[in-house]
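The structure that follows is given in the form of structure tokens.
Of the protein chains in this complex, all but one are displayed in their positions.
Think of it as A and B in the order they're written, each chain with its own count starting at 1.
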Amino acid sequence: MKFIDEYRDAEAARRYARLIANRTRRPWTIMEICGGQTHAIVKFGIDELLPPELTLIHGPGCPVCVTPLELIDKALAIAAAPGVIFCSFGDMLRVPGSREDLFAVKARGGDVRVVYSPMDAVALAAAHPDREVVFFAVGFETTAPATAMAVYQAHRATLQNFFLLVSHVLVPPAMEAILSSPMNRVQGFLAAGHVCTIMGTAEYGPLAARYRVPIVVTGFEPLDILQGVYLCVRQLEEGRAEVENQYARAVRRAGNRPAQALIREVFTVVDRKWRGVGSIPASGLGLRPPYDAHDAERRFGVADRHTEEPAECESGLVLQGVKKPTECPAFGTRCTPERPMGATMVSSEGACAAYYRYRGVAAKVEAR
Amino acid sequence: MSERPPLSLACPLPITETPQILLAHGGGGKLMRQLIERVFVPAFGGSPERLHDGAVLGVNGTRVALTTDSYVVRPWKFPGGDIGSLAVHGTVNDLAMCGAKPVALTVGFILEEGFPMASLWEVVRSMREASASAGVDIVTGDTKVVDRGKGDGIYLNTAGLGLVPPGVVIGPDRIRPGDVVLLSGDIGRHGIAIMAVREGLEFESAIESDSAPLAGLVAALVEAGIEVHCLRDLTRGGLASALVELAQSARVPLAVDEAAVPVREEVRGACEMLGLDPLYVANEGRFVAFVAPQDAPRAAALMRAHPLGQQAVEIGRVAGDTPGLVSLKSAIGSSRILDMLSGEQLPRIC
Partner (left out) sequence: MCLGVPGQIVRLEREEPGARTGKVSFGGVLKPVNLSYVPEAGVGDYVIVHVGFAISKVDEQEATVVFDYLRRMGELAELEAPPP
């Protein structure tokens, strides 16, 4: 497949690995932001191609993983309400709430449906005027334009039975939270390529300058990640801290203007809780009037629910890059993909799930 | 180690024992296996290592293969077949995987009130054609009707009976170190064909289910004197789940080369788009064969000469350090451990 296969070429991968090895003189710790990048790294064994001086740590770039427990609980409550058709991306169905997950609600008779696109949920609302259709709007800036279009169209068509349970989060505040933490070990970033196709690269400049970290906007195929790592190491070795764009075939500096315009029209920036991390100011999106008429939390009266995170799950520390999945005492024992304790084990992009699936026995042995 | 409060009752600790059956229990992956090992086997007997597609019983000196299957596919009709042809092929294949020549099938119909008679006719005609081309008779059956709303239109249950020729012993316990793993053709067609209907995908050249009766292909191998140790047809959970399951049942290590596994371009496109891994997508007319290494080239050639095995290829060997582990060499040359499907494989955004 064009624009995919060529970026998985084994020989080119080996050559990039050699380039990186030749450049690396000192130990460096680099974080890849996006869960999709984590997935590719573990699936293709990219970290095995890197010299031992380089440590890759996995960031909070998995919107599924960072959706706070209380929002999952709200979703579960809404999905169980009579007459509701609850629509979600497949990723969310097995994320555990306080007691159960959406699959369990479905098993008990809730009308929970997997959709490919938020527009599918709008179509359902139009087709079923007697039901209330709620779409679980999870995702980073990449997904926000799609959700924005959905609620925009629904509003224009006066679909009063269409609602959004909003869980959109923003990447730069998360990066800032990581960088400003006293536990921070990250010296360079591979920024999330698809987030940047929407938002552009400008907002990373101040971060790079203030914290003196190179930020390389990186794609998702093995060669993208290898080139991203190379560019990051090169900057670190040269003492530079700039924003570079490895994923230029998809990312422009200005980003996607029509998408940004609709996001601004429909959403406003709000504070958001991140699972395992806590509240980060101005790190999420919420609906603006008049679109807030479609806010599911208001409609279903769940806006004031609060839930505490469990003690044992260390997803938060994994999400911040402080711990590797294998350093969590529950990894592979009390916490497995079949019986996940935290979101990082459930989501196919979560670092724990990626480690468990692709590293298998070796990782489990290491954890003991 | 940081100080942590003791585990409280509010902790969402493992939903270990699910109080209800989940869809994933039927998915062909870990949860289904757990259900079999923890609920069915303890009650009915048999050993988890000998779990296979069918049972071979000695009856008065003759070896008889017996299998049963249920079909609940939705939609009941899809590109390349329908629930009826699927049922016939699937049952015939389970018998073939034991090395048996299929002799007879039974079929039970569970029909939902309101299911169109014309549709039933279509299913029945399709079953007649499929059984004729597979050389097997449908000898008895049963019919039940459930209330409207209590079934997906039509469910089928089948049982199959076959005869295992003397000297033919095929099963996971016959797998030996050094055995070659052959795959009979490209993967993922059935799962994608079904998903195409569900997700509204079109194909430039149609993807049809690969549902087909494999008994003839298997017989060709057996009759040519190929030393076949084990056969397994790929169904739910895909190639990966079948390999992991076998590796665990037989307690052998497997080394597989991902680049050797054929996947059609459109299947790959659909998988990339939906975020699915072709290794885990369902198949209906494909199998893996574990054959003695000296017979492998001849076996592959024989399969390729048969219409249902034209893309047959060697994909790996029984080799490695850890019994029960399947190690996959990826496209860029690194290795990873293949695991069984965990729950349903769903389209993802992440």
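Methods note: a residue touches a chain if its C-beta (ideal position, glycine included) is under 8 Å from a C-beta of that chain, and two chains touch if they have at least 3 such contacts.
Note that the coordinates shown come from a computational prediction; the quantities given were computed from them, not determined experimentally.
Although one chain is not drawn, the whole complex shows that of A:F103, A:F163, A:F220 or A:F267 it is A:F220 that touches it.
Among the residues B:R268, B:R304 or B:K329, only B:R268 touches the chain that is left out of the figure. One chain of the complex is left out; on chain B, the residues touching it are 196, 199-205, 207, 265-266, 268-270, 272-273, 275, 348-350.
In the full complex, chain A touches the omitted chain through residues 1-4, 6-7, 12, 15-16, 18-19, 22-23, 34-36, 61-63, 89, 116-120, 139-140, 142-143, 145-146, 149, 152-153, 192-195, 197-198, 220, 223-224, 227, 248-252, 256, 258-259, 349.
Keep in mind that, in the parts below, only the chains that are shown with their structure count from here on.
If you average the CA atoms of chain A and of chain B, the two centres end up 33 Å from each other. Here chain A touches chain B in the complex through residues 1, 4, 8-10, 13-14, 35-36, 42-46, 48-49, 62-64, 69, 89-91, 93-94, 96-101, 103-104, 106-108, 114, 116, 138-139, 143, 222, 308, 310-313, 334-335, 337-339, 341, 347-349, 356-362, going by the rule given at the top.
On the chain B side of its complex with chain A, the touching residues are 4-5, 7-8, 10-16, 18, 20-24, 30-31, 34, 199, 265, 268-269, 272, 274-275, 322, 325, 330-339, 342-344, 346-350.
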